[in-house]
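Heads up, one of the protein chains got dropped from this complex, but the rest are sitting where they should.
Take a look at subunit A:
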């Protein structure tokens, strides 16, 4: 997977690798959502999975192979400031709120603002109203949520981890959108050369030095 990185890959047979972060307040059901998606389990006493904070899923969408890495984030307020460390270089973000909890929807709005500010439009946003099995106790109106999502260029989904509703669609849709973004990227960058910058994380890349050094080494040996 060496250079696949966030750029996915143009060459046939190479799989796309996407990083998706899960954001949302403590009890909105982020963990249940991914466990349902990756393990098809809900509050199961016999879950053998050791952890639900980093899960992967392999998909095949129209002949394109996708490796999805789902990063759970700590939702407690005290860790809010750490967000940027988590969502750096991610291709998609799933922002989860609890439809019975107005506050959790407010938190989602904060996240959206932050993500757009830090990552611009390169990241595919999904706003997810979870726990639709508790429709009677709904406190966030469907219309409000959907129109908000549209206004920020995100897609809105209704899910229930308990009843396994809407989850498959959510991830499939997100993957398709990420593939599109990756393809647009590739075309923009010209075929073949994947961008060196974005395949790296954490490194502050300072583009003010001649870049031929290591390439030079390669040239010489092959020539």
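We take it that a residue touches a chain if its C-beta (ideal position, glycine included) is under 8 Å from a C-beta of that chain, and two chains touch if they have at least 3 such contacts; residues count from 1.
Here is the rule we go by: contacts and distances are computed from a predicted model.
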{"item": "Identity of the absent chain, which is to be given by its UniProt protein name, from \"Exosome complex component RRP45\", \"Rab5 GDP/GTP exchange factor\", \"LANO_0F10066g1_1\" or \"Cullin-1\"", "value": "\"Rab5 GDP/GTP exchange factor\""}
{"item": "Selected from A:61, A:85 or A:152 as touching the chain missing from the view", "value": "A:85"}
{"item": "Touching the absent chain when the full complex is considered, from A:35, A:132, A:167 or A:182", "value": "A:35"}
{"item": "Residue among A:49, A:110, A:147 or A:163 that touches the chain left out of view", "value": "A:49"}
{"item": "Interface with the unshown chain - residue positions in subunit A", "value": "1-6, 11, 14-15, 17-19, 22, 26, 30-31, 35, 45, 47, 49-54, 56, 67, 69, 71-76, 78-79, 81-82, 85-86, 89, 190, 193-196, 199-218, 220-223"}
